[in-house]
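Everything on this sheet refers to the single structure shown next.
All protein chains of the complex are present and in place, except for one that has been dropped.
Per-chain residue numbering starts at 1, and chain names A and B are given in the order in which the chains are listed.
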Amino acid sequence: MSEIKIVSAPEGIEGAGFFATRLDKVVGLARSHSLWPLPFATSCCGIEFMATMGSHYDFARFGSERPSFSPRQADLLMVMGTIAKKMGPVLKQVYLQMAEPRWVIAVGACASSGGIFDTYSVMQGIDEIIPVDVYVPGCPPRPEAIIDGFNRIQDLVKSESMRRRNSPEYQALMTNYGIK
Amino acid sequence: MAHIQLDSDSLEKETTTLNLGPTHPATHGVFQNVLEMDGERIVSAVSTIGYIHRAFEKIAEHRPYYQITPLTDRLNYCSSPINNFGWHLTVEKLLNIETPKRVDYMRIIIMELARISDHLICNGILGVDTGAFTGFLYLMQERENIYEIYEEICGARLTTNFGRVGGFERDFNDIAILKTKKFLATFPKIMKSFEELFNRNRIFIDRTVGVGAISAEKALNYGFTGPCLRATGIDYDVRTANPYSSYNEFDFEIPVGTNGDTYDRYMVRNEEIWQSLRLIEQALAKMEKEPKGIFHADVPAYYLPEKQDVYANMEALIYHFKIVMGEVDMPKGELYHAVEGGNGELGFYLISEGGRSPYRLHFRRPCFIIYQAFAEIAKGSLLSDAIVTMSSLNVIAGELDA
Partner (left out) sequence: MAIATENLIADLQSTFGTALSNFEEPYGLLTFQTNKDSIIPVLKYLNENETYRFRFLTDVCAVHYPTTKELAVVYHVQSMENNFRLRIKVFIPESNPKIPTATVLYESANWQERETYDFYGVIFEGHPNLVRILNVDDMVAFPMRKEHPLEDPNRIDKNDTYFGR
């Protein structure tokens, strides 16, 4: 028997030639295994991301074969590295250009909370300006940790409702950040 | 930057502004270039940096000397051991500590591995920018081997926080030596296959020869050091000009180019990788001749004692407490020490007034000084040439902004 785990099917009713399940489960499955990340790599965590994308850790096997550098075509904004106050408006603009559904993962200590740079010029965590779904601690986090963070995002994507943008919690979150 | 009026016989009447913004797949780091384009040709370029300014020099004035080592890691993060050892060498110069020979040889092994690691990223990414992804994958796999050697000795992969003032925190164990020897045995083959992909590749040569050329006089005036300067023909290397850590006992060459264009920078980096392999081999051989077990200088006032001594020995406990709290007596002094970083002369200008933190610490960062010249180099070239030039200057954002 092979050791490789393949994705298990969601709960549903199976029969001869058909499989019936809830639509949002299928959509969640499809979305979570084809997330196109936008690597917003600013500093050292970016180099660990390059190692994750290399053939040893192979990020592409999770469906992220095509890292998109255009926010319009990306699902997942991976912020890797320190975000300085000068870079803040740029990051916010990139986030606003992403289309729903979009998720944000803060890789590294600097993106999560400012890291070791408690200074006047560094933003103490990107959640000051954009909502973050998963935080990956580490300085820099090992590629295994980045992959683990990505798997948590996949769990979130699988279990979310199809149109979370209509839910009241999400609307409240967006108004909190001043995003329309 | 307003549009520039073009000559009356040109097709466009004025230039188009193109923002090669801080987030861009081709800029390896966050720096911005606002380009004025006449079609595909760049008429002028204005660079904006500071998007990752983390105020290292300000932080250094508030931290004790050992806590500055992790800061230096994050300068040129592709070759962080060189920065770490540069800082420790500066502090050792301030304190007049002489490290044993074995420590020097161990430092050379790690520094040359870091240099190889830095050049591998630069050349791999240069290949990616010209459209060739395969070379990058080969080299990243080899960098994993270098990371394993670092991990064996200091515990971390990328931002290593290597060593102590006076030496290392632990000796190279047998696994580390074995991994280094294995690296020396297996890496040349991969490097040769990488060179076969690129060195005589018609497309690569067309993309890089004559592109982004700078003359030797201009390079000196702009303060270039490192591979970018050596590509123009000047063989200045801090390891031979002001030798540190026993580099003067070693036999290695300094590769130089002729034109100072992108192809020469690429070739100089490749040749430096081969020279670094020679240095590692010689250092391993010399290290084995030295008496075993010495991995730090005998300076208990500045070197963190071993944990078993701290729990058993009174003096060790006191030294440990003083060093961790930063209550060590540092002499007053002012010095400048330079090491050959991955990108050029990395200098540390330290003024100490005897307190627990430096009074002033300034990093002379090669990437910052080299990147000034980009606006002039890019003028008149095509946009795709500018991308390749930027990539071959090897600008690391951490070192650019500090």
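The working rule: a residue touches a chain if its C-beta (ideal position, glycine included) is under 8 Å from a C-beta of that chain, and two chains touch if they have at least 3 such contacts.
For clarity, every value in this text was computed on a predicted model and none was experimentally measured.
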- Full-complex contact with the absent chain, from B:73, B:112, B:345 or B:385: B:345
- Given B:25, B:39, B:210 or B:333, the residue that touches the chain left out of view is B:333
- Message: So one chain is hidden, and I want to know which residue out of B:21, B:50, B:100 or B:326 touches that hidden chain in the complete assembly.
- Response: B:50
- Touch rule applied to chain A and the missing chain gives residues 85-86, 118-121, 124
- Interface residues of chain B toward the undisplayed chain are 49-50, 53, 55, 57-59, 61-62, 93-94, 218, 220-223, 234, 236, 241-242, 333-336, 338, 345, 347, 349, 351, 359-360, 362, 364, 368-369, 371-373, 401-402
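One rule holds for everything that comes next: only the chains that are shown with their structure count from here on.
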- Expressed in whole Å, how far the mean CA point of chain A lies from that of chain B is 31
- Item | Touching residues (chain side chain A, partner chain B) in the complex | 40, 42-44, 47-48, 50-51, 54-56, 69, 81-82, 84, 86-87, 90, 94, 116-117, 119-122, 139-140, 142
- Sort out for me which residues of chain B touch chain A in the complex. 21-25, 29-30, 50-55, 58-59, 70-71, 73-74, 77-78, 121, 136-137, 140-141, 143-144, 147, 157-159, 397-398, 401
